[in-house]
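The complex is shown incomplete by one protein chain, all other protein chains being positioned as in the whole.
Showing subunit A:
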């Protein structure tokens, strides 16, 4: 076994190849679209990636435990709209309070999902499909189909998307993008270095064994839904800042992009494996595709279809690719384990039923 195989795991190879794929995509689109390599393209992609990434981080936590949260688009819509309305009525609210309100509303909506999944024993796909419609319905009803408009919002918020933290050359690193990056780093560290994070992997990897060693499965699953809701709430705030005009349609269809980002990023839809970093790479890939196809003037219906295709391909290829990689690693492992030359009679092995 060489050092590369010792320190780079098959799962990481998958993420590295996604990075390679992103570079290839950029080169291909660069050759098809004029003026592609500009700061404008970069900034557009970065701000669209920011929203998908923040929500995808929460989604990853949920998917790791063998669940799914389809209600994220509706939560983003609700928080964007209600935070916008709140702000339109009280223009001098402290910015931090506004963010907190968005996160709190998202958490409450996520907690409702979590209660049904963890204690109501309803499959998460059904619970969140239900709340996807319910939250959107509540939004339409309570808003009376009114729209939050940019001119009703305070200037600090309207200017927020253009706030630069720093710039390298003409590439601006804007506050929104850096916020997403920060969240990725926090949760990446949390899932790799906290016992809590590793337990999420354990639950998704083998629920029976997790139960046997006494992990608080219900509480942990509930927590992932609250976090997914909270991050969707934060993304709702970012959406409000980015677009200014918020209709009841805000965030509609976002779940498709987010689930695509997560599975393209190598998070196993059956739980147990995948990383936050991977999900971010997936979000970047989705962001590049969306912006580039928009520039190529391909209709948004085709873009959605392409996202659907990507989800199918990612999930279908995932098992095959990882199995190949793992067997490559396993062969290297065999060399690593000292075995006596004579193994006696042919080993009788039985496949589990």
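Criterion: a residue touches a chain if its C-beta (ideal position, glycine included) is under 8 Å from a C-beta of that chain, and two chains touch if they have at least 3 such contacts; residues count from 1.
The rule is short, and it goes like this: contacts and distances are computed from a predicted model.
According to its UniProt record, what is the protein name of the omitted chain, chosen from "SpoVR family protein", "Transketolase", "Circularly permuted ATP-grasp type 2 domain-containing protein" or "Monosaccharide ABC transporter ATP-binding protein, CUT2 family"?
The record for the missing subunit names the protein "Monosaccharide ABC transporter ATP-binding protein, CUT2 family".
Of the residues listed, A:39, A:85, A:147 or A:205, which one is in contact with the missing chain?
Touches the omitted chain: A:205.
Using the document's definition of touch, tell me which of A:9, A:44 or A:295 contacts the absent chain.
The one listed residue touching the chain not shown is A:9.
Touching the hidden chain in the full complex, which residues of subunit A are there? Just list them.
Counting only subunit A, the missing chain is touched by 1, 6-7, 9, 11, 192-198, 201-202, 204-206, 208-214, 268, 272-273, 326-327, 329-330, 333, 336-338, 340, 343-352.
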